[in-house]
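Selected chains from the complex are presented in situ; the others are not included.
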Amino acid sequence: MIGHAFMGAAHSQAWRVAPRFFDLPLRPVMSVLCGRDAERTAAAAERLGWAEAVTDWKSVLDRDDVHVVDICTPGDTHAEIAVAALDAGKHVLCEKPMANSVAEAVAMAEAAERAAQRGVRAMVGFSYRRVPALGLARDLVAQGRLGRIHHVRAQYLQDWIVDPAAPLSWRLDKEKAGSGALGDIGAHIVDATQFVLGDTISEVMGTLVTFVPERPLASTHSGLSGTAATGQTGPVTVDDAALFLARFAGGALGSFEATRFANGRKNALRIEINGSKGSLAFDFEDMNVLEFFDGTEDSAVAGFRRIMVTEPEHPYVGAWWPAGHGLGYEHAFTHQAVDFVRAVAAGTDPTPTFADGLRVQQVLAAVEASAESRTWQQV
Amino acid sequence: MIGHAFMGAAHSQAWRVAPRFFDLPLRPVMSVLCGRDAERTAAAAERLGWAEAVTDWKSVLDRDDVHVVDICTPGDTHAEIAVAALDAGKHVLCEKPMANSVAEAVAMAEAAERAAQRGVRAMVGFSYRRVPALGLARDLVAQGRLGRIHHVRAQYLQDWIVDPAAPLSWRLDKEKAGSGALGDIGAHIVDATQFVLGDTISEVMGTLVTFVPERPLASTHSGLSGTAATGQTGPVTVDDAALFLARFAGGALGSFEATRFANGRKNALRIEINGSKGSLAFDFEDMNVLEFFDGTEDSAVAGFRRIMVTEPEHPYVGAWWPAGHGLGYEHAFTHQAVDFVRAVAAGTDPTPTFADGLRVQQVLAAVEASAESRTWQQV
């Protein structure tokens, strides 16, 4: 695994826990963790449970005992590492956003296609697909319980930089992060809605805004938790918020909003879908629940149902606890690891593929182009 | 109408509005308002829309142009007025609690029975029965959608005297009010649950508590809005909270709680019912909604539905606004007036009858007896 910050911890937990609750055809071994700083990487390996720690990711690709490379670094390094790993015959799980540009994503998708011909697999880490409630949402749409889809309303609301005194981190640096709210969290709602609908976005019209263009520099490394302010400030080079309207190929109309300035909303990934036969609503802040309106029922008793998505027949849930005993954020990563391992063992492509990741990247690029041109943009 | 405080205003609004939205076989005329103080009664009549104001309720019973007497006074006067009015051949609508004692309630029920033989009608004002969501609840239970009822959980939570500095009002005086939370709001949940279940409480075990036994005296009259404190205090002679367990004749187990000390709960009349086939939940603080769980559904999509009880086919709703345009507190009083007028015109007994009111009174008395004896009490 390359990288050991927030995502590194989540992925480590996934590899550790997956075989304890799910029957896996292959048993993951947590062999080597790779980071930039030797000391910090060694400490992380100890804490997260990796057998070894190294600082040169290229060295990992030469090892015969490494079959899977799990990429948890900032977006600017994804393309290089992923292409090299695939070309070296390693299966790759790559965190989202897949890349910082469409060009990089194209290269990655091509590498994945080449690799697939040799039985080597690639997957993008859009973890929210593996939240049981969104899996159930997809199933209900696929079963036709919503009929023709008219509306998609998707928001990803956070507030962690609403304070203008919050320091510059790598996530606010276009070089490292590619974009701001758009790529970080907007990418999630693009993928999640396309996944639930089984449809793709064909056209967008959007706008990007940076409410606080200058922020204090953190003292040393550019980590999320960069501390001691230096008194100096630097420019925020990414968007604080991204809003866009969208049309899906199948005719649905979408309204998307990704922001880090929604005061009081901590991780509110919300999706509401209205179809001719029914509707769905989801909010990650209440992640074990899916609301479902069945419009075919007698209107005297129709209403949005609060489905506790904790029944054994719900996606992934049977492996865990009895009904009503909810799951948490990290479980989606465990499910992702499970699906990845199963696909690799079965010799099939795990989803979302790099081609799926490319399609998300193209939507993000179209939003950026639209924000520039102030008009609709085809994807 | 006798009385012109909180309930007087609600009842006046009901008589005024009912014929504007509902087809009534008889048109109510708001002829005379009766109060204790001539000046204040005259002002109230003017404001509330009554043609005349008087101070002697007995004089009203002699008038030929008065066909209905609506009693909105404190509970200690209900029995005398109601019995006299019924004996005088006037139809009677009497606010709850019907009386301050079982003896009074018995006398009233007997008077109502005598009157009914002469075509004169009597009704108790348990207005919450006329909230559309509770009407729908009763319909669902009656249709068997809940199956055998196992549990009833009923709470009536308010907080208006949680501040120990809140003054003594007539509602805290046993002489006037009969009891505290028990008779004032506990009576409502007893009636509402018996109504929704179509069943009666047969046995109770309860306790009464007075958290603040002494309170400042209000200066002049004992109105709800008693002002300028005198520096003196007086004893609270009623309960601040009443809790009891109950068994219904049909086998359901009930848990009841009425309190004026639930900080932050303003008028939370809550009822939850669990049956072998489904469940219901209601909270008056969200009065246009009934939650319904249909346990016969596929568990993958089952969940408590939030039914907006604003559809034309819901009880009373068709006379009002389009779906989604909710009703308020006072609408239940309008519905009560409608049902009363229709029953009188049809020559049938409006419900809840005085016999129903007596049964509620017997439950309250059994709770008091149980609090005294510290054991279960038959109703």
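Letters A and B mark the chains in the order given here, with residues in each chain numbered from 1 onward.
Keep this in mind: a contact is a pair of C-beta atoms (placed from the backbone, for glycine too) under 8 Å apart; a residue touches a chain by one contact, two chains touch by 3 or more.
All figures in this text were calculated on a predicted structure; none of them were measured in a lab.
All protein chains share one sequence; of the complete assembly in this entry, 2 are displayed, while the total copy number is 4.
Quick note on the criterion: only the chains that are shown with their structure count from here on.
One simple way to say how far apart two chains are is to compare their mean CA positions; for chain A and chain B this gives 54 Å. By the touch criterion stated above, chain B contacts chain A in their complex at residues 136, 140, 289, 291-292, 294, 299-308, 311, 313-314.
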